[in-house]
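As you look at this complex, bear in mind that one protein chain is not there, while each of the others sits in place.
We call the chains A and B, going by the order they appear; numbering starts again at 1 in every chain.
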Amino acid sequence: MFIISLLSDFGHNDPYVAEMKAVILSINPQARIVDITHSIEKFSIRMGAYVLASVAPYFPPNTIHVAVVDPGVGTKRRPIIAETNRSLYVGPDNGLLMLAAHKEKIINVYQIDNPKYILSKVSKTFHGRDIFAPAAAHLSRGTSPSDFGLAIQDYVFPEFAKPHMERGELVGEVLHIDDFGNIISNISAEALELYGVHEGDSLLVTLGSKKLNMPFCSAYGEVPVGTILALIGSSNLLEVAVNQGIASKILEADVGDLFCVSAVDSS
Amino acid sequence: MFIISLLSDFGHNDPYVAEMKAVILSINPQARIVDITHSIEKFSIRMGAYVLASVAPYFPPNTIHVAVVDPGVGTKRRPIIAETNRSLYVGPDNGLLMLAAHKEKIINVYQIDNPKYILSKVSKTFHGRDIFAPAAAHLSRGTSPSDFGLAIQDYVFPEFAKPHMERGELVGEVLHIDDFGNIISNISAEALELYGVHEGDSLLVTLGSKKLNMPFCSAYGEVPVGTILALIGSSNLLEVAVNQGIASKILEADVGDLFCVSAVDSS
Partner (left out) sequence: MFIISLLSDFGHNDPYVAEMKAVILSINPQARIVDITHSIEKFSIRMGAYVLASVAPYFPPNTIHVAVVDPGVGTKRRPIIAETNRSLYVGPDNGLLMLAAHKEKIINVYQIDNPKYILSKVSKTFHGRDIFAPAAAHLSRGTSPSDFGLAIQDYVFPEFAKPHMERGELVGEVLHIDDFGNIISNISAEALELYGVHEGDSLLVTLGSKKLNMPFCSAYGEVPVGTILALIGSSNLLEVAVNQGIASKILEADVGDLFCVSAVDSS
């Protein structure tokens, strides 16, 4: 039994997500469908790529991930299947799938153009239902990725900002604000380790135009309620939080803001 | 294995939806439950009927659809099962089910009043849990629709506005604003075909009190980001959108607003 995961920016008010599920179940009534989220910010390929790459490693091998954040639907952007050593990714060729696929080992990327595996009438506004959902359902029934079309080399790879050193600071940016208001950066635990700061240190964090001192903790509850802290979150990235508070509101932070770190000189 | 779909205006903050699922699984642990949406605007029978009718054709035959938008719960309005040549619909007799059922072939409509298939204690505020969920679960186990009660003829059929011609214009209304802010009308691709406008034409659209010229495209991405366009959406209805923008905010459109179309005279 194969698992098919779904991620999109479709929201929950419309028939769109259910139409994808209905198409999948019409082709493979045994498919096991799991929603990742349908609340990706509209058209935010970056947020979609981040969430997909965060969650994919926890799924069992052979999971088929369908992701649809697709501002170019109906234009020349291609529908693709990315096959890795662990999973299959189905969606638009706009970089959405590749952050997750790249964390595994990419074997091949195929363009989907075999009409046999596409709904007979394809809307130019909803490839999620008419191309991606049927592709996932056929994959879950054992169709080989190479049956969908030719392998391509020139797929889009996302160019997301990477943290770097500048004047002794680790310079990154805000990658995601989670539902608790935690401000998640693109700076990994490994980067901090290399930079030489550790839990227990005091950090100087630049968030947009604000400079803030805060303790580098290991759990939210290590500081009093309402206090700012930094910690490594569950995706292994540095985040700024407020214990039981909404850090993004208190600090007026947004995705894309500058997020720099240096250790406070305690001398 | 039968699929049971659920649609309601219950939202996601309360125990209500899960109580329906728990009741279904208590009666039929094998039931396959698929959410359509629980974000129908409160008490909007029209929006519920539209979403249900949009999505139902994509489900496999023999799907059991449970829909609950039910301002009259606990009053004299009857609980019903509509049996078509393709599906079963379970819900209140207020028109909610009939737009979808009518697109198939209605065989019979039954009132639910056999106490054998109703929870022993029926709340007057939550027939979704106490009547509709058990009915769907029993149907999924093979109980015949006619076992639930007598066939009725006088069920409520929704009287939703239909588009018509007036002084050379096609006159409809706004049927739905989707989560992207796309403004979906009740004017179908077929009506436009008959009226004689085609993709590539320039349209004059009246939206409420605004008159707007826009291109009639086939995909959002055919115009620059931020530009207004008209196109046939995935439910085969004419919509007004803004490429990667929120048309309903920009144009201040609402469900029920006038939505008229005529071709721009290019002579």
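The rule is simple: contacts are C-beta pairs under 8 Å (C-beta built on N, C-alpha and C of every residue); 3 or more make two chains touch, one makes a residue touch a chain.
This one's a predicted model, so the numbers in the text were calculated from it and none came from an experiment.
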Checklist entry - Who touches the missing chain here, B:16, B:160 or B:195? => result B:16
Checklist outcome for this item: Per the touch rule stated above, chain B touches the missing chain via residues 10-19, 21-23, 25-26, 29, 33, 42-43, 71-75, 123-126, 129-130
Item to check | Residues belonging to chain A that touch the chain removed from view | outcome: 1, 3, 5, 12, 32, 34-40, 51, 54-55, 58-60, 63, 176, 178-180, 218-222, 231-235, 243-244
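Here is the rule we use: only the chains that are shown with their structure count from here on.
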Checklist entry - Given that chain A is a copy of chain B, what angle of rotation, in degrees and a multiple of 5, matches their CA positions? => result 120
Checklist entry - Once you find the CA centre of chain A and the CA centre of chain B, what distance in Å lies between them? => result 31
